[in-house]
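Below, a portion of the complex is reproduced, with chain positions unchanged.
Per-chain numbering from 1; labels A and B assigned in written order.
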Amino acid sequence: MLYWFDLIGVGVFAVSGALAAMQAGLDLFGLLVLASVTAIGGGTLRDLLLNRHPLFWMKDSGYMAVIVACALLTAAIGQLSPSAMQALRIADALGLALFALIGVEVAENAGLRRVPALLMGTMTASGGGVVRDVLSGQVPLLLRRDIYATAAIAGIVLYQLLRAAGLPRNAAFVVGLVCAAGLRLAAIAYDWQLPSPRLVQ
Amino acid sequence: MLYWFDLIGVGVFAVSGALAAMQAGLDLFGLLVLASVTAIGGGTLRDLLLNRHPLFWMKDSGYMAVIVACALLTAAIGQLSPSAMQALRIADALGLALFALIGVEVAENAGLRRVPALLMGTMTASGGGVVRDVLSGQVPLLLRRDIYATAAIAGIVLYQLLRAAGLPRNAAFVVGLVCAAGLRLAAIAYDWQLPSPRLVQ
């Protein structure tokens, strides 16, 4: 069941990559590249840093199939209605939360301590978005504004606290997931921002 | 013999990196960095993802020697005559095709299935050019326009089809190579482009 959620997360991130490619004026090949790096870039970076081989998308053709299908469909439609954009934002929040929690569990299974595992979870959730923005010539949005990766961090920390308090893994996973997704959706609804420290002149 | 062709491909890509560095106003160190990442960036990325160690350019000093020589020579000349640019474009098409076919064979030998192997071949051929453009502050040209990576993909797919049809490896390799290089050269000659999907407003 987690596998199917994972594929949905990959599909949502692929759509977001394809939309960014159309905005940046890339061609069809660029669109497929941007959809792929957005969808599997974070997990790939995590697996490289953890030395987990072969990479998940090399073992299982489902990932690439979902990415190509979602990217081409997005290109064919060429626009998203306001209600589709709304649904995409909610799906993206769920994908973010899911990738964060999957990432921290993968890191735990690889024997990492808490802080590096937190980093790995955050990177799984947000690394693809960073590469997407670098490739389309932008300073990554999620480094500049919005409670995005921070929502992932909050969900992971809650998960780690609950685990340390003795909660079973599945329960902690679900609570962390709801926390991360909820915080992300609340940040969109109320336009919450992190402070941007400035240089005092 | 393949080894010598490989070195020629590396040299051609190093020249292309050095030219990009001069256009971006980099200094001599930046020029060497850009020549190197263009020439061996794609293969390095492929080997990292496939967990092939030690990396090819760590085992064999020939690669770095060719890169440094080609980069410094390009910097010393400081311009390319129109006929030299023409020769460079043809050599670049051959390098693209060669790297694509070498990349897919390396991936096959590592036990990859067809779709991931296709990705690895494409990445070997075009990854260095993407990093070159990111480092010189541009949205990668090959994500925006031109039949470039797409020519590599076509050659690889043809190679895979011929192999599946029972053709011996060497024959499929040569046919794929000619297809990729020929398609790239035709795309230059006739200014073929991929469609760029746009957002409908």
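Basically, a residue touches a chain if its C-beta (ideal position, glycine included) is under 8 Å from a C-beta of that chain, and two chains touch if they have at least 3 such contacts.
Just so it is clear, the model here is predicted, and its values are computed rather than measured.
Q: Quick check on the homomer: 2 copies visible, but what's the full number in the structure file?
A: For the whole complex in this structure, the answer is 3 copies.
Rule of thumb we're sticking to: only the chains that are shown with their structure count from here on.
Q: In the complex formed with chain A, which residues of chain B make contact?
A: It is residues 48-51, 112-113, 115-116, 119, 130, 134, 138-140, 142-146, 148-150, 153, 193-201 of chain B that touch chain A.
Q: Taking the touch rule as given, give the residues of chain A at its contact with chain B in the complex, in rising order.
A: The touching residues are 18-19, 21-31, 33-34, 44, 48, 51, 53-55, 57-58, 61, 64, 75-76, 78-79, 134-137.
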